[in-house]
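Below is the structure I would like to discuss, written out as structure tokens.
Right after this comes subunit A.
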Amino acid sequence: MRYMLGMITGLALIASPALADTTEITVHYPMPGFFKDVMDKIATEYMHQHPDVKITFASPSATYEDGLQLMLREAGSPEMPDVSFIGLNRLRVLAERNIGVDLKPLIDKDSNFKSEGFSETLLQLARVHDRQVGLAFAASDPIFYYNADLVRKVGGDPDHMPTTWEGVFELAAKIQALGDGTAGMSYRWMGDDWMFSALLFGNGGSMLTADEKKVAFDGPEGLAALKTLDNMVKIGKMPNLSSDAMVQSFTAGKTGMFFWTTGALRSIIKGVGDKFELRTTKIPLLNPEKGHLPTGGNAAVMFTTNPAKQQAVYEFLKFAAGPFGESVVVPGTGYVPTNENAAKDEKYLKTFYDQNPLFRAGRDQIPLMVPWYSFPGNNGVKVTQTMVDDLGQLVEQKITPEEAQKAMAQDVSKLLPR
Partner candidate 1 sequence: MSTMISATQDSAGVAVVVRKRPRAARFDELSTTARVLRLVVLFIGAAILLLPYAWMLSTSFKAQSEVFSSGLSLIPQHWAIVANYTKAFTRVPMVQILLNGVFVCLAISTFQILFALPAAYALARLKFRGRDLLFGCIILGLLVPIHAVSIPLYAASRWLNLLNTYAVLIVPFTLSVFAIFQFRQVIKTIPDDLIQAARMDGMSEMAICWRVVLPNAWPAATSFAIFSVVAHWNDVYWPQIVISQNRLATPPLGLLFFRAAEAGDDYGALMAATVAVSAPLVIFFLFAQKAFIEGVTSTGLKG
Partner candidate 2 sequence: MAANSPQLTLSEIKKGYGSNQILKGVSLEIAKGEFIALVGASGCGKSTLLRIIAGLDAADEGEIRIAGRDVSSTRAADRDLAMVFQSYALYPYLTARQNMMVPLAMRRYSLWQRLPFIGGLMPGRKAIAGEIAAKVNEVADGLKIAQLLDRKPAAMSGGQRQRVALGRAIVREPQAFLMDEPLSNLDAALRVHTRTEIVDLHRRLGATTIYVTHDQEEALSMADRVAVMKDGRILQVASPRTIYADPDHIDVAAFIGTPAINLIEVQVDGDGIARIGNVPVISGLQEWRGQRLMIGLRPDHAELNDTGERVGPHVRLPFTLSRLEFLGAEAIAHGTIASGVQIRVRTGSSFAEVSAGRELTLLIAVHHLLVFAPDGTRIRRQFAEARDATQGVPVHV
């Protein structure tokens, strides 16, 4: 039926002559705005090195969430791709539903795995309990973007940006006072709980207790994080913008400081063009001693259950997460490298950071990075959205930080496995 209809439209697929010794693998990835060029490059190079493998891409999903939903919907159906890149905080959803292939047995058989630059830290990022759900491909941390022109205009020093939130708010208020719709700062708190985690972890807090039975952000660390968000609005005069509007406003030169993932760096550079001088630096931490930052990004996950394909997919995963893949994804997006060899090797990224100072902020924060927390149970997805809704109330100044903390604790507790 499908082919018949295809021919009716005169647009039948150009069916590739299936050679007996060619393995075809289908690859799916999210956020093509960041990853499309990167993926194309990696796939081309991989096929060049492995002429017996043909890589085709499924249509990319707009966000990590969309990508995850797609995998869950297609799980077990022939539409399921062989590989997908899943957000690091959603690996648990897959693991709990037993979707995807555990890589551990394959890695154990692989003798030179370690020497290829895959450290234990890296493996940790994509491990749920004992299951190696995937291989971390791109990692990110939140960084501090700013418009040096605006900073100068209000008498700030672009070379010495504030390292505390109080300093940020003060500067933001000054920039906002310039008028003409200019905003001092924006902090991308919506979409998911990642940027809230950055505040919470930055204060040494955590989401749930170690046994994952109760919330852990209902203490002073959590409250301080919420108060910081509150003060962004109260003192820093942060306007209530949607995620897209924040980016648009910043790249239009209408926002002084912007806090978001380093992964967006390349597209922000493009959006800014030569309208103003763009700079980046480290994000302030509430508690510089104990503070950490959540690791954003994704891991390559294998879905195919076909043993013949599995080997090819495994090779592809290593290739993408290996030095070559990293050397493409880092400059192409702004993500930080996960592979040790890529960072050290002259051939790959060693000189890149010397030549591209904007990319250093993300790299410099690597030591602070801890896994992005993922919630257990059936409501793993819903729980983050609920938190965001409560944060929204706070940003709109409808509730106090104390009330927000209470509401979040209640809402999240309700959605934890009973």
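Picked so that all candidates are chains of the complex that A comes from, given by their letters.
FYI, a contact is a pair of C-beta atoms (placed from the backbone, for glycine too) under 8 Å apart; a residue touches a chain by one contact, two chains touch by 3 or more; residues count from 1.
Bear in mind that the values here come from a model prediction, so they are computed numbers and not experimental data.
The candidate list 1 or 2 contains one chain touching subunit A in this complex, and it is 1. Subunit A makes touch with candidate 1 in their complex at residues 1-2, 5-6, 8-11, 13, 31-33, 36, 58-63, 66, 70, 73-74, 77-79, 181, 244, 247-249, 251-254, 267, 270-275.
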